[in-house]
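Dropping the structure in here first, questions after.
For this depiction, one protein chain was excluded, whereas all remaining protein chains were kept in their positions.
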Amino acid sequence: MSPALRRYIAVRLLLTIPMLLILVTLVFVILRVLPGDPAVAIMREGASEEQLDTFRAAVGLDKPLHIQYLNFIGGVVRFDFGQSMTRKLPVTQEIRTFFPATVELAISAMIITGILGVFSGAFAAQHRKSPADYGIRIASIILYSMPIFWLGLMFQMFFGARLGWLPVSGRLDPGMTPERIITGMYTVDAVLTGDWALLKDALRHLVLPSLTLGLVLAGIFTRLTRANMLDVLEQDYITAGRARGLREAVLVYKHGLRNAFIPIVTLLGLQLAILLAGAILTETTFSWPGLARLVIDRIYDRDFTTVQGAILFFALLVAGMSLVVDTLYGFLDPRIRY
Amino acid sequence: MDKVLYGIRDLVVEYRTRVGTLSPVDHVSFDIQRGEVLGLVGESGCGKTTLGKALMRMIEAPGVIASGQLLFDGVDLMQLSRRRMRELRGSRISMIFQDPMTSLNPVQRVVDHMTETIRVHQPSTSLKAARARASELVDRLGIRQSSLGDYPHQLSGGMRQRVMIGLALALRADLVIADEATTSLDVLVEAQFLDLLRELQAEFELTIVLITHNIGIVAELADRVAVMYAGQLVEMAEVHDLFRDPKHPYTQGLLRAVPNIRLGRDDLYKMPGSPPNLIAPPRGCRFNPRCPQVMDICRVRDPAFELVTPGRRVHCWLYQDQPEIVSEKVQARL
Partner (left out) sequence: MTTTTPDAVPVRPPLLVDENVGILRRIWRGRIWYGAEWYITIFGALILVFMTTMTLMAPRIAPYDPNEFVGAQFTPPGRGEQALLARAGESPVGPGADLTGLVIGVQRNQNGVNLARQLGANGERFQDQASMLEALQAGQVDLIFVSQEKVPDALAEQPGLAVVTGNLGRDFLLGTDNLGRDILSRLMWGARTVLGVALMSALLSSSIGISLGLISGFLGGAVDRVLSLTMDSVYSFPGLLLAVAMAAMLGPGLINVAVAISVIYIPTFFRVVRGQVLSIKEELYVEAARSIGARPITILARYIFPNVIPSVAVVFSLNVADAILTEAGLSFVGLGLPPDIPDWGYDLSKGQSFLVAGHWWMVTFPGVLITFVAMGFSLLGEGLSEILNPRLVKS
């Protein structure tokens, strides 16, 4: 690793700390500082004064703001998010239970998005201003203009209700339980333990949700890839390569993509944010027991600490992924590496 | 062996835009002799780069080669399939581009650039053999062996341009087209580059087309010169003849416009007017609005690009028989 790269990573690492601080503060502000009484907001109307006070004490709202803030930060640093108010379990345990489902969904959606998005984007860029190009562009705009949950509902209606091919909710059929949970992702665990029945069931349940999320995201991804590829394909080195007799396909898919990939990778962090946002809706639509849906459910459950913890966890996740992506970028772009 | 390496016959390149069709190369015919250095000069926008690309059949949409013949070593390139044309590129005709920084793939090492080019045209070459050849080439060009493993941004401008030459010669091309190859280099580096080019030309018996707007380079390196204006060739001659006795008024103006340190402060010559809009070029000779020696016929009819003296072609009524001008009404009455 060259000194330039080392320095780049070090800088990036240092920047993560203020970024985390800002995010955590943001969450703090939203959850506790915004106008309106958090206790009332969570407990809703009809709660007695007693209930509100119990709530406030449990959450720590009765203390002065700066004390709250310090406790908040302290909690984050120690990775202690307190106890769930309705389940009497540590929030971290709840997170550990539900997070793998979200990961499973996210990864499978990303695979769909990646393959679909990259290739259609590259193809559209290569055949610019052709009917195929316009077709791909229109299709991608329609896809990302769709409300994710609506696409999900349409899929449910079609494949679930009408055709009955695929299940429309949950991760497994009732009665199907995994023998061992290793990663929490049923597909992975099934492969690791050789439980093929489990794998089949888990995959069947995974199809519709990941297709929904993946397709909508693919709309955005295609657009990004196409834009970057257009920039790249206009570059002189592509023309120079053509002058040396390289084939079009090689130019576009090897040289072009390789160069376009770098700015796309930097956008992967952004993609993650959109992915998580989409996960909220997808998990809700398909009753997928993931962390994103947990946030929504626990808001209704009046489980403030879990909601707070889950959101904080997402903030940490985002900051971490941002760091990973930037580091990856450093390795990919030789201009930074050397 | 035939003396003429590349015969261009009545080449027309068109760009079809939404506001009209224009011809940056308009009925151009000339020969490129084997082993010569042909300079192609003209202002920006005169069509010389387009001509250079057309010579390799690299005109992209919305441009198209509308008509003409490209007789390279006896074969009309216009008749070749795209695959055959692609095989020619890089192996028999190659190009050196203007900006070496952007003409090299930033994520590909120098050695990979070369081995890829070699193996595309000679697929049976092993990676090891290709690397060996790249190594030799690099030696010949005065590049350090260690630079082979570098990425383009790690090299200096002059080094990068040498790499470009290396790529152009990797397969011993017959014809090398240098499109503004020195424009982005500073003067010293440019001088080194030209020396190198001269050496290589002698050693590999290259034929070079030197496209540039810098007349000085042409004077230094070229055997013959072609002057281009508004999509047409206006003059073509041996280099010494051209500089000693420019015949076309545009060439004369071009040479006078070169700053000369001996001139007085106010003697800098500017050619009046500006290059024409190629969508609606002037009627008759395209240079007529700016020509100091314009005649009536110039505004009406376009002259031909004819031999005036042996080895000299000029596109001008001053050196050709002029037809009589008669008004259409009169003609109808006759």
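Read from first to last, the chains carry the letters A and B; within each, the first residue is number 1.
The working rule: a residue touches a chain if its C-beta (ideal position, glycine included) is under 8 Å from a C-beta of that chain, and two chains touch if they have at least 3 such contacts.
Small disclaimer: the values here were computed from a predicted structure and weren't measured.
From the options A:107, A:166, A:199 or A:296, the residue with contact to the unseen chain in the full assembly is A:296.
When the missing chain is restored to the complex, the residue among A:57, A:89 or A:273 that touches it is A:273. Of the listed residues A:41, A:182 or A:249, the one in contact with the hidden chain in the full complex is A:41. Listed by residue number, the positions of subunit A touching the unshown chain are 15, 18-19, 22-23, 26-27, 30-31, 34-36, 38, 41-42, 129, 134, 141-142, 144-150, 153-154, 156-157, 161, 230, 234, 269-270, 272-278, 280-281, 284-285, 292, 295-296, 299-300, 307, 311, 314-315, 318-319, 322.
The definition used in the following text is that only the chains that are shown with their structure count from here on.
One finds 53 Å separating the Cα centroids of subunit A and subunit B. Residues 235-237, 239-247, 255, 258-259, 262, 333-335, 338 of subunit A touch subunit B in their complex. In the complex of the two chains, the subunit B residues touching subunit A come out as 56, 58, 86-91, 94-95, 97, 99, 102-108, 116-117, 120-121, 150-151, 153-154, 164, 167.
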